[in-house]
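Just one protein chain is left out here, and the rest sit where they should.
Showing chain A:
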Amino acid sequence: MSGMNGSGRKGEVVLAARNVAKSYGNVHALKGVNFDIHRGQVTTLFGENGAGKSTLMKILSGVVQPTSGEIILDGEPIVFASSSQARDHGISIIHQELSLAPNMNVRDNIFMGREIMTATGVDFAEEERQTRLLMAELEEDIDPLTPVEDLRLGQQQIVEIARALSVNSRILIMDEPTSALSASEVEVLFKVIRDLTARGVSIVYISHHLEEALQITHHAVVLRDGTMTAYAERKDIDLEWIVRHMVGDNFDLGSPPEGYEKGDVALSIEGLTVPDPGGADYAVVDGLSLSVRSGEIVCIYGLMGAGRTELLETVAGRLSATAGKVYLKGRDVTGQSIADCIRDGLVLVPEDRQRDGLVQTMTVGRNLSLASIGSFTRGLFTSASREAGLISDAIRKVHIKTDGGAAAIGSLSGGNQQKVVIGKMLATNPEVILLDEPSRGIDIGAKAEVFRLLAEGARQGLAVVYTTSEVGECLSIAHRILVMRRGRISAEFGPDATKEQIMAASGEAVVAH
């Protein structure tokens, strides 16, 4: 990794987006954004999930093409037809999801697609030598011949960074590079970033760990709902400034429903322990206890990897616990199958609606009725008229904007698809509904509607538990806010908590781990 040409002044704009917009069908991911990358400096992009950060980075690195607007490289407009073309101009991206081949070793991953060739084939010795150099530079003791699948996630991230460095990138985009790193690995990464910037490499940094990002950045840009809401230099801003611009101070996601009596305890979890589904020897949910009453809304806030998803999936019967009990209305339902949990009134709305929520080959109506087939089956046969009634009820109740039950599921917007998943579960008349990140990837209007729907359900006696990684969504309809951190509940707040309190309890605003 040499030949970083330091032509041009430090701090001048090297790559810029002008009025860049991107739409996926009816979903406007970006609505005309300006964004500058400064030579030899770190620019951090802040924003909630779905704000358009990843989309913007994919445009800058040539992975996707903007619907409108232009990209300016060194003062000249340019069009990247592909990510390899962007790489030829020295722009590399490290994606949030790692893009390594786990079956191959570190050396082969780093040189994948651009193997060093001699007359007789690949020069493995030279590749290995360069890999060792890169690892030494990154202060990581990783043998180039180790298969990637044998490395910890943090080490895999380092390999990914090494690969980007090995192509002499002058602009390096890092999308959430620290989310899987340990504290010492984060320090190494930051040292690498400082070295790189000193040599004139420009870095774009995206992170949910706000304070961590503030340590390293020179410029801060905040995106919200597809538009740029604020820009400032590091010296002019603090944590509070970022949170205010990320969340917005005027948007109202509702308030906790009041004016009715909450019922008895509907769901009670006692000392629940769940091992890591990946087989690691720690518990992702660690002796957690929690109880929710009918008509109550509980929000579980936590960072990625805090164990929220595993908690909900265990309660709903998908994963099995090694210790602890789950009671539904006082009855032990620990280890019950998903079907039995649904029958008893305990349902889960999964986090990833494409992967776990929807059947793409079926219509809107059949998706809606999928979890309650028993309720319209008489004897051997399903009743078409009863099913139609159930579907139109569901469409009306959760306000799905669709041509009707026969429409293809793919014709709906993200928010309406999410409402189908929620509607499907509400159609089973549950006592307790668990929602894993119900607002993920939907626009803010749909978010408000989903929350209003949940508040309505609670008013009618439904016990609601939802998780979120966006602090603004805690302070909306929830009666109680629980902060989850490393498999445990680290704090509990009422609806009058502040964003800073919640973030501090999750470990987000803490500098070192």
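A few remarks follow.
Rule of thumb we're sticking to: a contact is a pair of C-beta atoms (placed from the backbone, for glycine too) under 8 Å apart; a residue touches a chain by one contact, two chains touch by 3 or more; residues count from 1.
Everything that follows uses one rule, which is that contacts and distances are computed from a predicted model.
Choosing from "ABC transporter permease", "Peptidase M16", "Metallophosphoesterase" or "Cytochrome bc1 complex Rieske iron-sulfur subunit", the protein name stored in UniProt for the chain missing from the display reads "ABC transporter permease".
Within the full complex, the residue among A:40, A:66, A:144 or A:350 touching the omitted chain is A:350.
Of the listed residues A:412, A:464, A:478 or A:502, the one in contact with the hidden chain in the full complex is A:412. Contact with the chain that does not appear here is found for just one residue of A:30, A:267, A:303 or A:342, A:342.
Think of the hidden chain as still there; on chain A it touches residues 26-27, 316, 318, 338-339, 341-343, 348, 350, 355-362, 366, 369-371, 373-374, 377, 380-382, 401, 403, 407-408, 410-413, 415-416, 424, 443, 445-446, 449.
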